[in-house]
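Quick one: structure below, then a few questions.
This view holds just a subset of the chains, kept in their places.
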Amino acid sequence: MCRWLAYIGAPILMEELIFKPKDNLIQQSLHAKSPRTPTNGDGFGLGWYDKQPNPGLFRSIRPAWNDLNLLDLTSHIESHLFMAHVRATSQATIQETNCHPFRYKNWLFVHNGQIANFGQLHQSLLAKVLPKYFENILGSTDSELMFHLALSFGLEDDVPAAIAEMVRVVEAAGKEIGIAESLWMTLCISDGESLWGFRYGSNGKGPTLYVSPDISELRRLNPDLKDKFGEFAACIVSEPIGNFQDSWKPIPDNAKIVIQNQQIVISDFNP
Amino acid sequence: MCRWLAYIGAPILMEELIFKPKDNLIQQSLHAKSPRTPTNGDGFGLGWYDKQPNPGLFRSIRPAWNDLNLLDLTSHIESHLFMAHVRATSQATIQETNCHPFRYKNWLFVHNGQIANFGQLHQSLLAKVLPKYFENILGSTDSELMFHLALSFGLEDDVPAAIAEMVRVVEAAGKEIGIAESLWMTLCISDGESLWGFRYGSNGKGPTLYVSPDISELRRLNPDLKDKFGEFAACIVSEPIGNFQDSWKPIPDNAKIVIQNQQIVISDFNP
């Protein structure tokens, strides 16, 4: 099980969310509470937007908790929109190209979950990626392939429609080899302006997903940061961070969240 | 351009060929003589056979010349059949899964050269790999794909026939997108008992390939090692190593070399 967070709001140093809060992503990666996933030590990644046209990426196969570069970068780079991901896997090899976020031009993508029996579906799903996106696949994860399938199905034009089609295609491929329930995911996607989050499971039970409380509550809970958040700020996470874990709002099963123009909309996601 | 060597004979410490000779593979990797390839600092790998059923593999993305583990391993592991490879690339990512040798069960495979316009052929060639071999592909190189194509075309039964078919398939795929000459390679392959080497270029000019002089000459040239070589020993290299570079015999263009039952046979290879 992987963990991730995404932030959109006024520019802040990335450490404010990645290292400083109680129970932050790095602590979570080291002291997993769930017995199923003892530790997220299989690499990590950061993707951030700034004034450059495409986002920056920093990915490493070291455990996040012992990477000095990560500490320095997050305490020096400010961003108004970023994602961080820590990985735990027993599947695809530990290599930088298997670390999230994945990037295509101005797009970033992180994932928690898995395609069941991916080994059997890998080759046929790869064949469905459009050639123009194919050479952007550098690793061997189900996550990166899900991203490139969604790109092939029109992600750049309509995010929810492309993700829905990706889900249908993966589930159909699963059914062809006799797997009734094949997908289990939370996703976060950005084009540099908006943020899309998805929580989905073929069996109706996707991994957890939370959104931060509204800006007034955020300011109340984080008095040190309140001047930094600006007019609007929101955070999506796979597991709550910070002192006020109860203040995070769970996203329901089979739902999506879209953060756009300082508006947060949560709605059903039924591919 | 990559460099590699392969040895078959009485068991020797791998350092005898990898570190000790003048102009050895590590020195070559650091001080490339050709202006086209300044340095082979993009990872390396070792594969060796011992009494276990399948070969061992040690691959690293560090430059071979500064890897302390490599120095220790080659000065402690003895093998009667091993391959070493140093990589220089401007193409596929630097990651362990892109380092040679590649392995499938008891088979090892190293490659120097390239498929022209691989980016355009990658997806369609991947689709030709048999599903049973597909999940053994962990990286993104043309080399690993060539190995798995050859496996799919019967490498385990008939090495030269499978390699010839792989060449034909790659060249046909190239022609379909208008590339007249698409393959340029030396290969070395082993099943743990025999050694196959290939030198081939679609234009008739493959990269260089050499075989060591016969055992009596080897003993004369390497007096320190003469008792270690046993009754038979042979080495195939992409570029000569040691003090007596003129003693190495070049393999002709479009030819193969088979070392089996202490016999060396060089013959044409015209797929």
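Chains here go by letter, A and B, matching the order in which they are written, and residues are numbered from 1 within each.
Simple rule for what comes next: a contact is a pair of C-beta atoms (placed from the backbone, for glycine too) under 8 Å apart; a residue touches a chain by one contact, two chains touch by 3 or more.
Here the structure is a predicted model, which is why all the values come from computation and not from measurement.
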Checklist entry - Hey, this file places 2 copies; any idea how many the whole complex holds? => result 4
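The criterion applied here is as follows: only the chains that are shown with their structure count from here on.
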Item to check | Centre distance in Å when subunit A and subunit B are each reduced to the mean of their C-alpha atoms | outcome: 40
Item to check | Residues of subunit B that touch subunit A when the two form their complex | outcome: 93, 95-97, 119-120, 122-123, 126-127, 129, 131, 134-135, 137-140
